[in-house]
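All protein chains but one are shown at their positions in the complex.
Chain nomenclature is as follows: A and B, assigned in order of appearance, with residue numbering initiated at 1 for each chain independently.
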Amino acid sequence: MPEQTSGVEIQLDGITKRYPGQRDPAVDSFTMTINPGETTIFVGPSGCGKTTTMRMINRLIEPTAGRITIGGDDALSLNADTLRRRIGYAIQQAGLFPHLTVAQNVGVVPGLLKWDKKKIADRVEEMLTLVGMDPGEFLDRFPRQLSGGQQQRVGVARALAADPPVLLMDEPFGAVDPITRGNLQDELMRLQSELRKTIVFVTHDFGEAVKLGDKIAVLGNQSRILQYDTPEAILANPADDTVAGFVGAGASLKQLTLQRVRDVELNTSVPTATEDETPASVRQRIEADGRTFALVLDGQGRPLRWVHKRQLGGGDSLVGIGSPVGDLVTVQSTLQDALEAILQEGGDAVVTGSRGEYVGTVQLDAVVGRIRELREEHS
Amino acid sequence: MAALAAAVGVLVSGCGLSAGYTLPFDVGAGSIKPVPELEGVSIRVGSKNFTEQILLGYIAEVALAAAGADIEDLTNVQGSPAVRQALEVGDVDLYWEYTGTSWINFQQETKPIPDEQEQYDAVKKADLERFGIAWLQYSPVNDKYALATTRAFADEHGLKTMSDMFALLEKDPSLGTFCMESEFISRQDGLLGAEKTYGFDVPTGNLQTFGVGTIYATLAGGRTCNFGEVFTTDGRVLTLDLAVLDDDKKTFPQYNAAVTVRKEFLDKYPQIADVMDPVSAKLTNEVILELSVKIDGDGEDPAVVARDWLVKEGFVTNPGT
Partner (left out) sequence: MSNVTDAVLTVSSGSRRAELLRLFLQPIAAVVLVAAVLIWAFSQDLDAIEVVSLNRETLLDSTWQHVLITLAVTVLVVAVAIPLGVVLTRGWARRIAPIFVGIATIGQAAPAIGVVVLYFMWTEQEGLWAAAVPLAFVSLLPVLRNTMVGIQQIDPALVDAGRGIGMSAFTVLRRVELPLAVPLILAGLRTSLVLAVGTATLALFVNGGGLGFVIDSGYKVARTTVLLTGATLAVGLALMVDWLGALAERYLGPKGLR
């Protein structure tokens, strides 16, 4: 359990949304406690009302009945605009204002809260750095000059700028390509591990839910809560057939996104070399080991290139010899990422530690072995 | 912009006037007997697009129809220059023009001739020589400029003539506010001529420019200006009870109405003059005023009004009577 949370608890008590002229309510008596500092995912098929429910938390949609308490305060009794300034909001299209610069976009809510100029400027820089964008480069850019992934990052920066205790995210990564989506998901997890906000995240992608969520709420029609539990519990024991159907077959494979590279044993037997070594000597070492490849590292021990023994002829140094390392993973990466990297490389994938230094390779056997273990645990 | 377009249209012209209209009734002979040389001859009669002109046009049409001609009704042409242009190029055979208008606009003179007959003679000669347009005998109808005021104002200050008006202005210049059109202000024979003749300078600040149509209503309203430029034969002078001041020093030019025809057309059918001259002679300002009020005030059809007057004067009859 995280120690420091800046997030607060959200209580939804009998929240209902009825639209005039419709027989059944869109959301029917939704009751849930969302724990502070956790990422809670609302997942379900399209039309189940998950977005409607989330948008009632910040009252973009007003509930027809029920109570909402955020951090102990009754949300329905506050002025709606004021309430929303204390809740971060990120949407699928990012919704960056095209006529404002990145800096102006990120600084909107602090501006609405009347922070002084210097404080806003500092905060904007801090937020951009937080989402992995260089302030110097991006402060004065306009949204149309950014890629989809960059826009989403700025959207998240904007949502977090006023340091709200709650963050609402409505399929924020749905509109980008899968690789960018993966990167953004990783970023979010990294942010969350630092900030510990209460995040309510809506998605229809169960895989994303499993990857990101501390708790998942699987929702059915009219946002009926079918199951509200940790990802592991849901994967292991789906509450009913609907949930099982939604989880999909191969739940154990989904477990790959819950396991980390550090959970498996790494192979450390690959020979390594530094750039100042002569090709000849490296070749000798490789052959002595009965191997064909070596990994070239830089001064800080970070992996640079693979070299095949046949590429090691004459010459004084290893500079420029070999092919670059393709996809690599960290000890934090999920087994899913490791599997993808292995498939990409066509062999073992390089693993790095928290400072980027080489720690070993992950092999297919190790991954498969872990899957088998998990299957046996839960069957 | 609209004016420019119209002007360009006029200058480029030859814009085909649509045919196909004729008199909506049959005309019987009266003092105008059928003329064999005009039997079945196609005569296209045009007119400008205001009431008096349309009326005059129909008078000519009815008269010539009684003489046996085959009338094509091309009255109510938009834009005064257009109908003259039509006459010159042959799209129209005959229309009523004013001596003063031809002198200033077509002959491009700047100083009118004060005497009616002399003005007519000069115009007739010039138009024949320069443009090959012939003028028939002119009628007493003299649609000239005049200054008018409301009946109440005239009575209050005892104004009957323009000399009276200028005398009043000498005493109290602030009363000298005028509504007029741009043409009246720019022409030598308009306001400028009047100022010279009567020896009084109206300060430009007191001159308000209006479209000719809107002057009458404004003047009658009595708020914007005390005096306005009007035309002596406009029916609104009667219907709005405006007091027309007599031009005792004869500063305003003569605008006698006369039938104009292309010379070669008249040479072919000189009988047209025989038919039209007696009719012309009978037309006066009073007649025009009276008939205009019928058309504008009572909403009667100008062709019918024209025919009824010609019947009354014995020129034509209604068939079957």
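In this section, a contact is a pair of C-beta atoms (placed from the backbone, for glycine too) under 8 Å apart; a residue touches a chain by one contact, two chains touch by 3 or more.
What you see is a predicted model, and the numbers here were worked out from it, not measured in a lab.
**Student:** Shown chains touched by the missing chain?
**Tutor:** Computed over the complete complex, the missing chain touches A, B.
**Student:** May I ask which residue of B:Pro34, B:Gly213, B:Pro270 or B:Gly297 touches the chain that does not appear here?
**Tutor:** Result: among the candidates, B:Gly213 touches the missing chain.
**Student:** Would you indicate which residue among A:Val27, A:Val43, A:Ile91 or A:Val200 is in contact with the undisplayed chain?
**Tutor:** Candidates A:Val27, A:Val43, A:Ile91 or A:Val200; residue touching the omitted chain: A:Ile91.
**Student:** Check the options B:Lys124, B:Arg187, B:Arg262 or B:Lys294 and report the residue that touches the missing chain.
**Tutor:** Result: among the candidates, B:Arg187 touches the missing chain.
**Student:** Any idea which of A:Thr82, A:Ser193, A:Asn237 or A:Thr292 touches the chain not displayed?
**Tutor:** Final answer for the missing-chain contact: A:Thr82.
**Student:** Taking the entire complex into account, which one of A:Leu146, A:Leu219 or A:Val282 touches the absent chain?
**Tutor:** From the options A:Leu146, A:Leu219 or A:Val282, the contact with the absent chain belongs to A:Leu146.
**Student:** Which residues does subunit A use to touch the chain missing from this display?
**Tutor:** Missing-chain contacts on subunit A: residues 58, 60, 81-89, 91-101, 108-109, 112, 142-147, 149-150, 158-159, 168.
**Student:** Please identify, in ascending order, the residues of subunit B that touch the omitted chain?
**Tutor:** 1-4, 6-7, 11, 80-81, 104-106, 108, 110-111, 179, 181-183, 185-188, 192, 208-211, 213-214, 217-218, 221, 223-224
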